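Structure in structure tokens, see below.
Note that one protein chain of the assembly has been removed; the remaining protein chains are unaltered in position.
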Amino acid sequence: MPDVRLMLFSILREKVGRGCVELRLPDGATAGDAVDVLFHEHQHAAPLRSHVRIAVNCEYADGTCQLRDGDEVALITPVSGG
Amino acid sequence: MPDVRLMLFSILREKVGRGCVELRLPDGATAGDAVDVLFHEHQHAAPLRSHVRIAVNCEYADGTCQLRDGDEVALITPVSGG
Amino acid sequence: MQALTSPEVRLLVSKEPIDAAAECAFLYTPEAGGIDIFIGTTRRFTGERETVELVYECYTEMALREMRRLVDAAAEQWPVKRCCIVHRVGVVPLAEPSVFIGVATPHRAEAFEACRFLIDSLKREVPIWKYERYTDGSGEWVGSGMQAG
Partner (left out) sequence: MQALTSPEVRLLVSKEPIDAAAECAFLYTPEAGGIDIFIGTTRRFTGERETVELVYECYTEMALREMRRLVDAAAEQWPVKRCCIVHRVGVVPLAEPSVFIGVATPHRAEAFEACRFLIDSLKREVPIWKYERYTDGSGEWVGSGMQAG
């Protein structure tokens, strides 16, 4: 039962109302599962779902990446720095 | 009989030993004529002759450019600024 | 301010105005003959829309790691002797720089190419977001595909 932290930024942070969400996931849960939980609880943010890239512990990762206790999962909406 | 000033730089200035040469030329003389006079008087600089671009009054010009009294003729060896 | 620095590479995310002189001084080295620098500044008009200011948000820890990854990728392709990437966060007023990327290489063609690669890659990969505030009171997270609020 990994405890993970979801990190939210920019428009997604605004839609969800927080920059950080703590989640307890079932064993074997993936990064994609964590993202599903968030969007399930915040359906008004759903249009952003398909634009989100996932990062696990500060590196871009696949949705199939299996999570471990203490992992930090960031939901990266399209970036616009520069 | 235009009086003109030849301007010399870098290696050509060193070969000739001066940065500036005053010349009195026959009426109708061209920029190319002025350059010929200089290289005739400084034959050891001859290898530079074919590399020289001419500028008259601070603008690149053709050797056929007819000179007028007071003109400044610069002999521009290959530039290497930057 | 958070930073990741070495003698050759300087990566910085900060709320303070970017100090161009300090970045240039860092880039000067006898190993290089050419330096290319890109600076992004806050532009007033985009078409008819008038911008008041930009506000940048950054996932700083990851942004610094991504910047490092991009510098490493540049150094594999070009002989990079010095490189800096500085991004300002928070409010960036009109005409002020939000990003400063500098690359020093032995010859100029390499510096131009590496610098262009870095700014193009930064805009695609580094987790930083731009919020644009307009004079009509509206605003948006640029490129998010949704209205803010």
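To keep things simple, chains are lettered A, B and C as they appear, and every chain counts its residues starting from 1.
Everything that follows uses one rule, which is that contacts are C-beta pairs under 8 Å (C-beta built on N, C-alpha and C of every residue); 3 or more make two chains touch, one makes a residue touch a chain.
All values reported here derive from a predicted model rather than from experimental measurement.
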Visible chains in contact with the missing one | B, C
Go through chain B and note every residue touching the omitted chain.
-> 7, 9-11, 13-15, 47-48, 51, 55, 58-60, 74, 76-82
Against the hidden chain, chain C presents residues 20-21, 24-25, 27-45, 94-97, 104, 106, 108, 111-112, 115-116, 119
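Everything that follows uses one rule, which is that only the chains that are shown with their structure count from here on.
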Between chain B and chain C, tell me the centre distance in angstrom, where each centre is the average of that chain's C-alpha atoms.
-> 48
In whole angstrom, how far does the Cα centroid of chain A sit from the Cα centroid of chain C?
-> 25
Dist(centroid_CA(chain A), centroid_CA(chain B)) in Å evaluates to 73
Two or more other chains are touched by the chain A residues none
Two or more partner chains touched - positions in chain C = none
